[in-house]
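Taking it in order: structure first as structure tokens, then the write-up.
Excluded from the complex is one protein chain; the other protein chains are retained at their positions.
Right, chain A next:
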């Protein structure tokens, strides 16, 4: 049984409410930080903990905090990125829905470390009911004196607001989120300047994921060193994984980083193995934007080592034979899944969510979607596979924000590992007319046809 940091109190009845949360040791980190630590000491603790951003990129959080411009004298802001819209990821919703005060506690402690007196939680438009839960929790925190002027009698004041977006994936990109928060169209900004220098209303701003901020209270209470003991190498601490797909027990799990993928997939404590005992076909380990892995590369890396749930091990082998931990959207496919249809589905998502600001992403995502739609519906041509490869390689790296990369990686990986399946779709259009075409006749059975 791994250690639980974020979800250890999740089963206490009524933990949603302030009274129960407080009675179970809640808001202790705020007391400790405000009364005994300086802001720099809190930052230092987070740095030693080695906590990496849980939103997907995995950038060390302490380092990000230390970039914030404290000399300019401008007001500083902390913005919590709760615009969790990556297909396959639902961990932040779980945290905010069941233990909202943990996030608020983290926001207070982190704002104290950064010297921010006005902080925001930017939540996606589709999470309206979670927004209401957070609003209620913030009201309770204000009433109990954890937010507002002179918290706990110190000279630290903090106002915390929840802002509801209008439901755009692109607003999960930090500069687009800031634009949206300012009331503008959610288009990513051109960097530099980075938000740490000029962010919200041109003030120094730090944008962090919900899960990253929720880990701060534990780090403050138990020291960064203690946190760094969990995990392996540069992947420290615990991570929430939102597991979905053809598995026995889908849901949100908190794991210690360094757990092997095989154990996570098959032990009864976690996913409990494949649904209906069908064979494993593919895995997307970190949300829809990361490359898909074929069955032979899931449990072992290309070098023959065990694949672990860490940032390093999952990306072992680069994109040729590896993937990424990303945001932890763990999607498992059995042999009845159609990779082409899945790739088309992802592409359709990125086509729909591209902001339309820069050319390669705006035009390229639409083109990818149209070509994949054609292949999936039996009108493909053999040269389309090379065309797809060419389009994705021309989007990647040429865009303003990482959405272009995120749109091209799943297509690239699907073609790299499952090219035969694309060829099957093109050569046998009449066989794939049925939507569940692989259910009765999995691809492994008909592979010889290609």
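Everything that follows uses one rule, which is that a contact is a pair of C-beta atoms (placed from the backbone, for glycine too) under 8 Å apart; a residue touches a chain by one contact, two chains touch by 3 or more; residues count from 1.
In the analysis below, contacts and distances are computed from a predicted model.
Not shown: a single chain whose UniProt protein name, out of "ABC transporter permease", "Acetolactate synthase", "NADH-quinone oxidoreductase subunit G" or "SpoIIAA-like protein", is "NADH-quinone oxidoreductase subunit G".
Touching the missing chain, out of A:20, A:144, A:232 or A:387, is residue A:387. Note that of A:190, A:320 or A:449, the residue touching the chain absent from this view is A:190.
Between the chain not shown and the residues A:89, A:288, A:357 or A:408, the one that touches is A:357. Listed residues A:146, A:367 or A:409: the one in touch with the omitted chain is A:367. Contact between chain A and the absent chain runs through residues 168, 170, 185, 190, 351-360, 362-367, 370-371, 374, 387, 394, 397-400.
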